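Quick one: this structure, given as structure tokens, is what I'll be asking you about.
Removed from the display is one protein chain of the complex; every other protein chain stays in position.
And now, subunit A:
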């Protein structure tokens, strides 16, 4: 029996929550089964991610990172959804989805190198099933669909997940991906982090649909809308979608309603398009404090734990950025040689211009 209610909705739907902002379980039916160690691990990752985001914003301001899209506020969607997957599953991220990559196995220093525009940042280690972050909004949705087709053809019980935002759900690629996944019954999860804005454009200008989850209907796949500030709702929805995918029951579209506490990127000023009141209202739903309340009541977490993880994370980020900075700078001739398996003569000649 499905823990998650799926229906064809013709009316506005509430985002499903499991954990209230006060840290109470309000939806036993959807509660994922997790051991105490797993609960602590999830919290560890969320606090770690928040700390790393704080640091990354500073590193960006110091010019030690390149393009960086802040993630604070989205720890439940990012950490929770990855946690619900298996190592063999394939993660196809947008530019903001670096935490999923790192928790799925990409070394942090490589994420930093990617941000700095060093090609080694994208050299994903063997056995880590992730793509590099996608800049073209929506492209990764089609890649995940194709990877899922591969799993299906090879009869492997693996799942691909594509991440995008509410803005991404407007791209043509999104609809084409969903439609294919429906037609071919592919083991893929489309995970939309609806944080309310695409750069400056509010959700109300992105779509007139009652929800993004509704868009699953037309593609003939499952759609669900969940509370993206609630890590249990995220884990539950992804676990179930993954299980269905592995059983050959096809694709799921998950809309997780969340918020980014910071601006879109380091060069964006969020005060131009949203209000302080709105930001405060959302900070009251902070996924980390909500989860902490739950864990504290169970005696699994204390403020000291948070402080300890923050220190650990800071030290780790420090080490990894230093490691990234030590990687030798790319060269134009190395770049030229990375264009083809065998560098053609005309490119060999071009190296001479860069000595």
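Simple rule for what comes next: a contact is a pair of C-beta atoms (placed from the backbone, for glycine too) under 8 Å apart; a residue touches a chain by one contact, two chains touch by 3 or more; residues count from 1.
Here is the rule we go by: contacts and distances are computed from a predicted model.
Hidden chain, UniProt protein name from the list "2-iminoacetate synthase", "2-oxoisovalerate dehydrogenase", "Sulfite reductase, hemoprotein subunit" or "Membrane bound protein complex subunit mbxM": "2-oxoisovalerate dehydrogenase".
Of the candidate positions A:38, A:302, A:318 or A:331, contact with the unshown chain belongs to A:331.
Contact with the chain that does not appear here is found for just one residue of A:56, A:198 or A:313, A:198.
Considering the whole complex, the residue from A:127, A:172 or A:299 that touches the absent chain is A:172. Touch with the hidden chain on the side of subunit A covers residues 66-67, 95, 116-119, 135-138, 167-168, 170-173, 198-201, 205-207, 267-268, 272-273, 329-332, 335-336, 338-339, 346-347, 350-351, 353-354.
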